[in-house]
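Notes follow the structure.
Every protein chain but one is kept in place in this view of the complex.
All chains are identified by letter, namely A and B, in their written order; residue positions are counted from 1 within each chain.
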Amino acid sequence: MIFIHLVILAISMILGFVFSYLAIMEEDLLKAVIYSAGQGVMFSIAFYILMAPDVLLAYIAIAIGIYTALLVFVISKTERKEVV
Amino acid sequence: MNAENLLFMILMIAFPFYLAAFVLYSIRIVKGPTIFDSVLAVDCLSFDLAAFIAILAIYFRSAFLATSAIILALWAFLLDLYLAKYFLKREVGI
Partner (left out) sequence: MISEALMYIGGILVIIGGICDFFGALGLLRFPHFYVRLHAATVGTIGGAVVPLIGAAILALGCDFLGWIRYPIAGMSFITAILILIVSPTATHALAFAAHRSKAIEWKEKVCDHLEGVKR
């Protein structure tokens, strides 16, 4: 198999799709933030296989680092369960 | 055997173990009854992904791709600290 990087790309994209769907449908807001961080990790492998290191560095810092910190800060000011 | 075939064979043997570990960590993120289990699984997933990235950089023969391993490890560490501070003090002062 010369094309092992395509297998990794396919699996990481499918897992990223599953995490993003679960992040929308979740009621507990803190768990949805963790699903969003997991989706960021999966997309960062995809950027790596597509050979874009500059996009990868910026994406890791924003989607895992700053985005989850900002959302946890906002959730600490309001309530934790989503009221539909 | 020459060096390139040896490198390819090492990668072929180690590759399914890493992929199986990534899928099992993802199952624990979805399934965890509390938040702490999910955060622990994201943390372990990021560290093992950083190790896998450094191994693949040898296969792709590029020096710039290996810099993202350090970045992934350090930001995953900060994610743990945010959530620990949220649960201890009920407020995250950034």
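Quick note on the criterion: a residue touches a chain if its C-beta (ideal position, glycine included) is under 8 Å from a C-beta of that chain, and two chains touch if they have at least 3 such contacts.
All figures in this text were calculated on a predicted structure; none of them were measured in a lab.
Q: Taking the whole complex into account, name the chains on display that the unshown chain touches.
A: Taken over the complete structure, the missing chain's partners among displayed chains are B.
Q: In the complete complex, the non-displayed chain touches which residues of subunit B?
A: So the residues of subunit B touching the missing chain come out as 3-4, 6-7, 10, 13-14, 17-18, 20-22, 24-25, 27-28, 34, 36-37, 39-41, 43-44, 47-48, 50-52, 54-55, 57-58, 61-63, 66-67, 69-70, 73-74, 76-77, 80-81, 83-85, 87-88.
Note that only the chains that are shown with their structure count from here on.
Q: Quick one: subunit A and subunit B, Cα centre-to-centre, how many Å?
A: 13
Q: Touching subunit A in the complex: which residues of subunit B?
A: Against subunit A, the touching part of subunit B is residues 11-12, 15, 19, 22-23, 26, 29-30, 35, 38-39, 42, 45-46, 49, 53, 56, 60, 62, 64-65, 67-68, 71-72, 75-76, 78-79, 82-83, 86, 90-92, 94.
Q: In the complex, go through subunit A and note every residue touching subunit B.
A: Subunit A residues touching subunit B: 1, 4-5, 7-8, 11, 15, 18-19, 22, 30-31, 34-35, 37-38, 41, 44-45, 48, 51, 53, 56-57, 60-61, 64-65, 68-70, 72-73, 75-76.
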